[in-house]
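Note that one protein chain is taken out, while the other chains of the complex remain in position.
The block that comes next holds chain A.
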Amino acid sequence: MAAKTPSMRSLSRYLLRPQASLHPRCHAKPHSKPYSAAAAGARLNVPLEYDSTPLLHHTSKSALANPELPEHIRKGQTKRINLYTAVNEALRHALQTDERVLVFGEDIQFGGVFRCTMNLAADFGTDRVFNTPLSEQGLVGFAIGAAAEGMRPVAEVQFADYVFPAFDQIHNEAAKYRYRSGSTGVHCGGLTIRMPCGSVGHGALYHTQSPEALFTHTPGLRVVVPRSPVQAKGLLLSSIRCADPVIFMEPKILYRAAVEQVPVDAYHLPLDKAEVLKTGSDVTIVSYGTPLYTCSAAIAAAEKDFGCSVELIDLRTIYPWDRETVLNSVRKTGRAIVVHESMMNAGVGAEVAATIQEQAFLRLEAPVKRVAGWATHTGLVFEKIIIPDVTRVYDAIKKTIDY
């Protein structure tokens, strides 16, 4: 059979010449482009430059200047790694230092579909790092039970889009375990549920979603979204140590795209503090995860074009969120914009905007603007007009300042 099958090479000869027509008579060039490309004349909506973005620590010195890091870490070494490696390092440290930590999920044993669990099964054994059958409901419920008996399970759901079979377990069980157990004191606080989330440009309906707002609408959970390798490592370690169940959502486009200098040793970052990434005086932008890079690019263009000064805040923890940092900033700037990928209606932006309205109303110079996903699903070829881009954030800054 093998000999009679046309070779891959001959089959692909046509395909390897993208401009070549199948029919010699027809010279029309295909006018469709590769599935993700910037417009030819674009100035704002150009690919994000992760190599030079101020949001990532490109030098060891900058990474170690972080005042949130403990003294001994700030005197230590760093290494340039991407976000999935940072997750891997955090899991490795947790497995090494706490025998109660378990790591499991679908396909994690060979390293996981995003490589976050590389070599962990080999190094820590399949009693502690293992594949589960394909059932989010099953594996999350399993994690809750293990946590309720004292373990520290880190369960991986392969995509945030696939967490919904486990929604009952998360919303009705993990979140309510401590409360319903009353004075028995039993809880499942050692539980961390990791999941990749967010858009990558071609994930369509089921590989794009950011369902964080659904979890922030559930009392009893903590919801964390790291923006970078440094953040991912420190926040994940804090999540695993935390005595509340944590939903840890990793923006999957950043797994490889976000590369920075990360302290080699383990450290913990706070689970209730936002971080001011850039100070400014005219408008505050509140965001988290991938859109922070979009915001940073939009801010650079807007500050240049409008001569304004924009403050950028990473919420980091979406619940509990750091109201004080956000309110202090808005009291200073008098204007606020909230940016996230998921749908606007009843999203995190609604909560942030409502809080600002309640507690900084008299200081506001303009309505709080939301730049978010539109009220629709993320259709494959429409993603670029649905997910917030640099242009929309840039325009929001302009409109908010001009209001």
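In this section, contacts are C-beta pairs under 8 Å (C-beta built on N, C-alpha and C of every residue); 3 or more make two chains touch, one makes a residue touch a chain; residues count from 1.
Note that contacts and distances are computed from a predicted model.
Undergrad: What is the protein name, per UniProt, of the chain that does not appear here: "Glutamate--cysteine ligase", "Cell division/GTP binding protein", "2-oxoisovalerate dehydrogenase subunit alpha" or "Autophagy-related protein 101"?
TA: "2-oxoisovalerate dehydrogenase subunit alpha"
Undergrad: Using the touch definition up top, pick the residue from A:96, A:181 or A:376 that touches the left-out chain.
TA: A:376
Undergrad: Among A:64, A:204, A:276 or A:350, single out the residue that touches the unshown chain.
TA: That would be A:204, which touches the missing chain.
Undergrad: For chain A, which residues touch the unseen chain?
TA: Looking at chain A, the ones touching the missing chain are residues 1-2, 4, 6, 8, 11-12, 14-16, 18, 21-23, 28, 30-35, 37-45, 106-107, 109-111, 113, 130-138, 161-162, 164-165, 202-207, 344-345, 374-377, 379-382, 384-386, 389-392, 395.
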